[in-house]
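Below you'll find the structure, written out as structure tokens, and then a few comments.
The complex appears here without one of its protein chains, the remainder shown in place.
Each chain gets a letter, A, B and C, in the order it is written, and its residues are counted from 1.
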Amino acid sequence: MALDSPEGGAAGIIVSAAPSDLSPEGRQPAAIGPWQLALRRLRRNYVTLFFLALLVILVLMCLLAPVYSAHIAGVGPNTNNITGTVSVNGTQQNIVSLSGVPIGPTWGAHYLLGADTNGRDLAVRLLYGGRTSLLIGAVATAVIMILGTLVGLLAGYFRGVVDFILRPLMELIWSFPVVILGVALGTALALGGIGPVKGNSLFIPAFIIGVVYVPYLGKPIRGEVLRLREQDFIDAARVQGMGPWRIMFSEILPNVSTTIIVFLPLILANSILLEAYLSFLGAGVQAPNASWGTLISDGLTYIQTTPTYSLIPGAMLVLTVLSVNVVGDGVRDALDPRAQVRVRN
Amino acid sequence: MKRYVRPLGVSLLCGAVVTVAACSSSTTSSGSSPASSSGSSSGSSSSAQAGGTITIDSGTPPLSADQALDFTTQGNELYSVVNTPLLTFQRGVQGVAGAKIIPGLAKALPTVSNGGKTYTFFLRPGLHYSNGTAIKASDETYALERDIKIPWQAASFVSAYIAGGTAYAGGKAKTISGITTDDATGKIVVNLAAPFAPIEDIFALAGTAPVPPSTPMKNQANTGTVGDGPYMWSSITPNQKYTLVQNPKFDVPGIPKGHAATIVYQVNANVTANAEQVLQNQADVFDPGDTIPASLLQQVQTTAKDRYAAIPTNSSYYWWFNVNQKPFNNIYAREAVLAALDDRALSRLDSGFLQPDCHLIPPGIAGGSTGATCPYHNANAAPNMTEAKTLMQKSGMIGQPVTVYGEERTPRRQWLDYYTSVLNSIGFKATEKVVNSSVYFTTIGAPSLKPQTGFGDWVQDFPNPWDFMQLFAGNAGSSLNYGYVNDAHYNTTLNTLFQQQPDQVVSQWTALDQYAVSKGYYAAYGHEEFPKFYSDRLNFTTGVMSTEYQTDLTSLELK
Amino acid sequence: MTGFITRRLASAVLLLFATSVVVFGIFEVIPSYNPARAIAGRAATAATVAEISQKFGFDKPVWIQYGNTMKLIFTGQIIDYQDNLNVVSQFVHRFSVTLSLVVPAAIIWMAVAILLGSISALRAGGWLDRGLMVAAITGVSIPVFLLAAALLYLFAFRLPWFPNTGYTPFGTDPAQWAYHLVLPWLSIAVLSIGFYSRVLRSNALDVINQDFVRTARAKGLTERQVFTRHVLRNALMPIVTLFGLDFATLLGGAALVTETVFNLPGIGQYEATAIGQLDVPPIMVGAMFTAFFVVLFSALSDVVYALLDPRIRITG
Partner (left out) sequence: MSEQLLEIEDLEVSFATEDGVLRAVSGVSFTVSRGETVAIVGESGSGKSVTVMTLMGLTRSPNARFAGTARLNGVDLISASEDKLEAIRGKEIAMIFQDPISALSPVHRVGAQIAEQIRAHEKISKAAALDRAIELMGRVGIPNARARARSYPHEFSGGMRQRVMIAMALSLSPSVLIADEPTTALDVTIQAQILDEIRQLTAESDTGVIFVTHDLGVVADIADRVLVMYAGRLVEQGTVDEIFYDPQHPYTWGLLGSVPRVDLEPPRRLPAIPGAPPSLVRPPEGCPFQPRCPHAFDRCRELPPLAPRLPDAGHLDRCWLTPDDKRVLRETGGRIGLTEGAAS
């Protein structure tokens, strides 16, 4: 498209009109979707990556518990060996002394972190305990994800009677003293179990934590759904003849997915913590199974002579929960549109 | 009376946490500052100081200061010096042989008539309670009625054996018909439903001590009751602090008056801290109802060996089997467990405070025997796993699921873990069920539960083999005989033996015990020792740790 | 204002009712739970057990039992099954201990959090800011009982600066009182300091970008004046509600665990014991007590929020 310059003046100038390709630097950066942006930010965030790696290592260690117990320690998590002995740099030592004091860490293959009162290998119990804690945390989180989202969706979308029932219910559970409710339920169910589920199955603590933390996700999602419900694209969907269920799951759910993803790590971290609380108070994982909470609790008696008994499972618990929290933070910052642009000058 | 130690707070409490090496200040304020005794070296008790304050640190409080409700060893230590019953066990007798029964408020031992069904007591004349009111014969009736109404944790001793007891308990009668009293002569006549020799022991329990009629028919947890004993209650903060002071009006001959002016019984659930306190002479007595934590034991045995000793007691620990249900309805299955059980391991779990033995009657009581005569292996030696495996083959019960019940308190939970692993090692599919200590026995006692196997213990009420063997009598009911054992030979032998004085039928009691072991009705594994652990302020030799009273408060005196 | 109060009161009553029903329900469901046996003690015969359940009304239908229990609670006569102690007087008697634990702890936690939060907001990106970020995340990742155990191990055993456990009432010896409570206060406060300072920091950063803060600086106020009068005042408002709720739930959660580990005879310890023993009355009273505080504090924080922010009128 030539430009015929007006009367005389400078020589006729042929200029391509499209401004954008005039000079390469002038172009705007190619637009990228929120997910790629988030991923790009995440890759940049070294702290998050470090803790992500740490989390993976911790989880792997716990998953490899059977390998460690079979090939290295040679004993199961519950094998008592009270009257046995173990060789510590040459000399045979009682695993449990005559007066009942268990041996401290030998830093060798057998009884790496020492024994507990029943002569069980603490390192093996630590890994199996980790598996239990992570399993309960994961199952509880799954329960919360499903129940929480469902309750949030139903209460937010249907409002009216449904909301009238669900909201005060969430309010009740939310204001109920979590520990008391959890411990009371735990103690009660550990005795009788529910229906087919036996008293000491791991699903009881997981179920309790799940129920207790539903409002943690339910309330924010309900808020989001209430807000989204008013937006035009929902009316548009309704006009197209979509039923309420389809609207909820195909329209609203994707929009609250960022909230869910942001809350996922928070809930996982808190579920693991609450399991530790319950087990610490004797209402979570039941004997002879172990979890980090029970190990810390058992170790308190010997904190004076062998602090590692309590503090190592404590450290594992804190590192795991910390990693989940940091990764959660990283994910939230990456996804959060108002992310503080961290400038490296 | 089982050693009913109730943990204050949840399971973790009993080893709550951490001792303080150099204990800066006493945890809960312990009254007068515990200055260590001036100069006088331990042992030499030149001039025993009269008066002064003695503090007892206990990990668990009694259920109540009211002797008509409480039936714990902790409670008995305290109110046995406040409420003297008609009869009483002689004070100052150390060791398992146990004390003889001597007259308390009664002038003399009761005269027995009507074929052992009637016991007649006469009150000593002119006795007064610590608040000055005179003691009348009818007070005894009121006291026994109180036992049933509140109820006393051992109320069945009164309601089951004294005539009219059950009627009164059921509310059908206004008073207990079996008891008639005459205040003028101080005469008390007790008629039994059936002859029952141990009734004399029951009238030596503080729970049956007379109380003034003004005492309310409700648990007096905050004030305790008034009695005629060497001491009386000064102040009580339930579950925290109990204080006794000497009773100036104490006038019962044959019972020592006690030396200390004030006795403070302090509750701190952190048993480790209590042991540390006594070690540092911040407190005077470590309550024998608690176990010295393993982590501290060596230090105690070395630095305080002249003021510490493990005193054997008449107590027994056993695993019971439900003989009406698989797998333990099969004798071979039961015997296999006896063969595989390593009593030494169980002893280590109890910091070595346990004397291995497979018999129920403790050695200190007539009819008791040692671990040598145990079937399959000596209780002090390694278990006989090969025999256990063959017995399991014969029983055909390999792979059977078993639920094991136990208490959550240390060392009981550790015993439970060990016992479950033994059951698994010989072929069962065993899982554990840990129950809170204070509701354990009432839980497994519930008829609806029908548990397969679990933990049991018993501490002597009085030095009579019947007190132990009654646990497996056919008519003992599910709240004691958890395994529903109902052996004809066992029942008839028990009924004949308990009529007679124990020291005449020693060999028959031993034979009955051995018979029950051979039948595998219980897998007993030992008798426990209680710690006698004082500060160096107290005279260790004159202090008495008795099977009836544990710490005999009247025997405590400052150096 | 009255509308607000009646609405809050109604929700409080509803909540307390619901809490009591939930707790009562939990223990009715357990198959082998039998309070009569617990009271009767170990060697009880069937007769005594039956007599007790008749006397306590355990044989009556569930909802009558519930009615009786509630009547007993509100007339202050309810006794617990385990120790036969009057539950209400136990709570009243022990509440001073719990208060002396949670109130100073809350003060420490808020004061330090505001200080750290402000500094890190002012020096966004500085080393303190990053350090605080780590402290905040670690703070929420450590369970109270582990911190309590570690503190006890470090400062009561390794360095005997503080007593091992136990409690001395304020009346008898204030110095000893504080001396025994330092570690428990820290156990509760330290974990929340991290979280609260981060919340304050992010609130402050939001407010700092607001126009009126720019106006304040344009008015020539010093940096400190701008921060304290304008930024902090607005940043603290959301924290008030957060604090209200957390403080109330503290009573039912962290206080319970801390009292258990440090053996402080507060209501938390009493509740923990009761839960262990399946002793319903104290658990019910405890749960209702805590739920009541949650409602009370959420109402209180709304009122305080309205006072702080004139834009919000308590609608009738």
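The rule is simple: a contact is a pair of C-beta atoms (placed from the backbone, for glycine too) under 8 Å apart; a residue touches a chain by one contact, two chains touch by 3 or more.
No experiment lies behind these values; they were computed from the predicted model shown.
Asks: From the list C:8, C:60, C:93 or C:217, pick the residue that touches the absent chain.
Replies: With C:8, C:60, C:93 or C:217 as choices, the missing chain is touched by C:217.
Asks: Out of C:7, C:130 or C:233, which is the one that touches the chain we can't see?
Replies: Residue touching the chain left out of view: C:233.
Asks: Write the list of chain C residues that the hidden chain touches.
Replies: On the side of chain C, residues 125, 210-212, 214-223, 225, 229-230, 233-234, 308-311 touch the unshown chain.
Here is the rule we use: only the chains that are shown with their structure count from here on.
Asks: Looking at B-C and A-B, which one has the bigger number of contacting C-beta pairs?
Replies: Counting C-beta pairs in contact, B-C comes out ahead.
Asks: Chain A to chain C: how many Å between their CA centres?
Replies: Computed value for the inter-centroid distance: 25 Å.
Asks: Please report how many Å separate the Cα centroid of chain B from that of chain C, as a whole number.
Replies: 40
Asks: Can you list the chain A residues in contact with two or more other chains?
Replies: Touching at least two other chains: 187, 191, 280-282, 297, 300, 303-304.
Asks: Could you say which residues in chain B touch two or more other chains, in rising order?
Replies: 10-12, 16-19, 408, 436, 443
Asks: Give every residue of chain A touching chain C within the complex, in rising order.
Replies: 168, 171-172, 175-181, 183-185, 187-189, 191-192, 269, 273, 276-277, 280-283, 293, 296-297, 300, 303-304, 307, 310-311, 314, 317-318, 321-322, 325-326, 329, 340
Asks: Using the touch rule from the top, collect the residues of chain A that touch chain B in their complex.
Replies: 78-80, 82-83, 96-101, 117-119, 187, 190-191, 198-200, 280-282, 286-288, 297, 300-305
Asks: Under the definition above, what is the set of chain C residues touching chain A in their complex?
Replies: 11, 14-15, 18-19, 22-23, 26-27, 29-33, 137-138, 140-143, 145-146, 149-150, 152-153, 157, 205, 248-249, 251-253, 256-257, 260, 271-272, 275-276, 278, 283, 286-287, 290-291, 294-295, 298
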